[in-house]
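One protein chain is absent from this view; the other protein chains keep their places.
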Amino acid sequence: MPQRHVVAAAGEIAAGGRKLVNVAGREIGIFNVAGDYYALANRCPHEGGSLCEGFVTGIARSDGPNDYRMERKGEFLRCPWHGWEFDIRTGQSWCDPQSVRIRQFAVKVEHGEDLVKGPYVAETFEVKLDGDYLVIEV
Amino acid sequence: MNAPLRETKAAQRLMIVDCDIHPIQRSPADLHPFLAMRWREHMATFGNHVRQGLSERIMWPRMMASGQRADAYPKEGGPPGSSYELMRDQHLDPNGVEHGMLIALSKGGMEERNQDYAAALMSAVNDWQVECWVKRDARLRAGVVIVADDPESAVKEIYKRAQQKEFSQIILSPRSAEPLGRRRFWPIFAAAEETGFPLGLHPAAHPGGAPSTGAGWPTYYMQEHFTFGTASESLAVSLVMEGVFERFPRLKIAMIESGFSWAPTLAWRMDSIFERMHKEVPHLKRRPSEYMRDHFWFATQPIEEPEKPQHLIDIFEWIGWDKIIFSSDYPHWDFDDPRYAISVKISDEHRAMIFRDNAKALYGLD
Partner (left out) sequence: MKLPGTGAIDCDVHIAMPPVKALLPFMSDYWQDQIVTRFIDRSSFAMTSYPPRSPLTGRADWREKSGASLPGSTPEHLRSQLLDPFGVDIAICHALHGGMALFNEDMGAEFCSAVNRWVAAEWLDREPRLRASILVHAQNPQLAVEEIERCAGDKRFVAVLLPVMGDSPLGRRIYWPIYEAAQKHGLSIAAHAGSTYRNPPTGVGWTSYQIEDYVSQSAAFQNLIVSFMAEGLFRKFPDITLVCLESGFTWMPTLLWRCAKTWRGVRAEVPWIDRNPAQIVRERVKLSLRPFDAPEDPAIIARIFEQIDCPEMLVFSTDYPHWQFDGEDALPDGLPSSLVGKILIDNPLAAFPRLREEKFDAPSLEKEAAP
């Protein structure tokens, strides 16, 4: 039975930022991409690198030699080991979108008042009635 | 290709020998205790005198975090590989490293043109490995870094270090001034054979004089990275064709971070040409592939990732399961995690050989 885990206060993770949380024994990275929140397993599907230690960046595109464009700034994650690039919004690998993706978890922003009706798990901080919180189900 | 979410328990239980771990000085001053004042001053005043246009870095800027695991930079500063504690906590302990073979590429004089300075660095780096690494953690094993282009000093250093139990092999740059099979290097092979040290060949960043391809210098890091394999092929050809293994039948060569999937096809290629050209190399008494089979070991990193993982098995079969040794290359960017590096299913027996037993036999580890 999946449980709701309160992992952060909304506003705690700035746009472009990230937070590593531990939920039910799993390391999960919460990313804020221009106001949208995404939760990704903190391990690269390739060899297991800790993705939260990687770079949040854009994707380099080109129409040919000597043409360089950075696109979709802040929407990609580069693994700190082998540099594999992943779309934070989908978890998909840029090079192998069909067969390689990071495990994703749904993130919701919920109001404290609704949350306290339970059930929920918040191990590290207190949920206040008037706050907004990031909640993931695992 | 997706690694399982849970960690593979069997692999974790197996204690491993990691044949490629890179320690580095936090700053060159770390070597001061092991250098005479004259060379400390030289280091400060003249610095590196190398065979390329930039003295402190290679000229194809690497990709990921200067070629390092981005998560391996010590909090207190310094480059990845400069903190023993981080290496221990990030790699040696969690990955079950029973023995870790140190490959000290930096500041060991391999790339230095001033031969006296090179010899001083060589000796300093060897002292530093013992004092700052092996004495702190007995799992680690030092490699005698030598300057191949100065065989006389190299041989002295080999015999000196053979007296110290911390050393398990000789490390030299494959990118010497000439292909390593040529006779000027044979005193080194004689010393290796006599001391029983295998020769560990690991590509060094700095060129020894030749462009990294036969057609000249590549443009991009992607190309330069590829030449680790092709240059190593040429090196193997040199050792075989010069007759090194006829003269030194007990010599053992560990090819580290050099790739390995090229080895079977290179051996076949040498055999097929040898059939026609053997009169040019009458000092060879056996087919080239036989020298390859008997004298070469291959470290796994960077592991091949064929589209069909099963093809990796073909390569292991053709090289020989007893000649494959695991290496991680910690803390460099193309690090292989021992739990996931070999994604194809292999038997427990083969796993034990690759991850532990072959290296123990090669290096005479307990």
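Chains: A and B, in written order; residue numbering restarts at 1 for each.
Here is the rule we go by: a residue touches a chain if its C-beta (ideal position, glycine included) is under 8 Å from a C-beta of that chain, and two chains touch if they have at least 3 such contacts.
Just so it is clear, the structure is predicted and the values come from calculations on it, not from any experiment.
Visitor: For the chain left out of this view, which of B:Phe274, B:Phe326 or B:Phe355 touches it?
Guide: Once the missing chain is taken into account, the touching residue is B:Phe274.
Visitor: Can you say which of B:Val145, B:Ala231, B:Ala299 or B:Leu362 touches the chain missing from this structure?
Guide: Of the candidates B:Val145, B:Ala231, B:Ala299 or B:Leu362, B:Ala231 is in touch with the missing chain.
Visitor: Among B:Trp262, B:Phe326, B:Tyr340 or B:Tyr363, choose the residue that contacts the chain missing from this document, as touch is defined above.
Guide: Candidates B:Trp262, B:Phe326, B:Tyr340 or B:Tyr363; residue touching the omitted chain: B:Trp262.
Visitor: Touching residues of chain B against the unshown chain: what are they?
Guide: Against the left-out chain, chain B lists 63-64, 174-182, 208-223, 225-227, 229-231, 233-235, 237-238, 241-242, 259, 261-262, 265-266, 268-274, 276-277, 279-281, 302, 304-308, 311, 314, 318, 333-334.
Visitor: If the hidden chain were put back, which residues of chain A would touch it?
Guide: Chain A touches the chain not shown through residues 46, 60-65, 67-69, 82-85, 93-96.
The rule we apply is simple: only the chains that are shown with their structure count from here on.
Visitor: So in the complex, which bits of chain B are touching chain A?
Guide: Within the complex, chain B contacts chain A at residues 1-3, 5, 7, 63-65, 69-71, 333-337, 339-341.
Visitor: Give the list of chain A residues in touch with chain B in this complex.
Guide: Going through chain A, the ones touching chain B are 41, 43-50, 53-55, 78, 80-83, 96, 99-101, 103.
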